[in-house]
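Moving on to chain A:
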Amino acid sequence: MDFSAAHSGFVIVSYGLVALALFGLIGFVFWRDRKLVIQLQRLNESAKT
Partner candidate 1 sequence: MQKFANPAQFLKLAKAALPFLWAITALLFAVGLYGALVTSPPDYQQGETVRIMYVHVPAASLALMIYVAMAIFSAVAIIFRHPLADAAAKTAAPIGAVYCFLALATGSLWGKPMWGTWWVWDARLTSMFVLMLLYLGYMAIWQSIEEPTRAAAIARIVAIVGVINVPIVKFSVNWWNTLHQPASILKMGGPSIDTSMLWPLLTMMAAFGFLFLGLQLTSMRSEIAMRKLRQARLLEIGNR
Partner candidate 2 sequence: MTQQSIRALINRDIALARAQGGGLGAALGFILAVMVLVPLALGPDQALLQRLAPGMMWLALLLSVLLTADRMFQQDYEDGSLDVMLMGHLPFELVTLTKAIAHWLTVSLPLAIITPPLGLLLNIDTAQLPILWLSMILGSLALSLLASIGGAVTAGLRRGGLLVSLLILPLYVPVLIFGVAASTANLGPNSSTPALIMLSALTLMSLVVAPWASAAALRAYLR
């Protein structure tokens, strides 16, 4: 890509926004999953004891 071309800023911001949003989404989904799986494990352990 020619970064010096006209309006290249729009392209950069677009891709940046997409990257931000998608990584944010992935991060959120993973974090929530980790949190719940840990909680569930703790629950199973306390149920066995």
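Per the selection procedure, all candidates are chains of the complex that A comes from, given by their letters.
Methods note: a residue touches a chain if its C-beta (ideal position, glycine included) is under 8 Å from a C-beta of that chain, and two chains touch if they have at least 3 such contacts; residues count from 1.
All values derive from a computational prediction rather than experimental measurement.
Chemist: Given the candidates 1 or 2, which is the one that touches chain A in this complex?
Modeler: By the stated definition of touch, the match is candidate 1.
Chemist: In the complex of these two chains, what residues of chain A are touching candidate 1?
Modeler: 1-2, 5-8, 10-11, 13-15, 17-18, 21-22, 25-26, 29-30, 32-33, 36-37, 39-40, 43, 47
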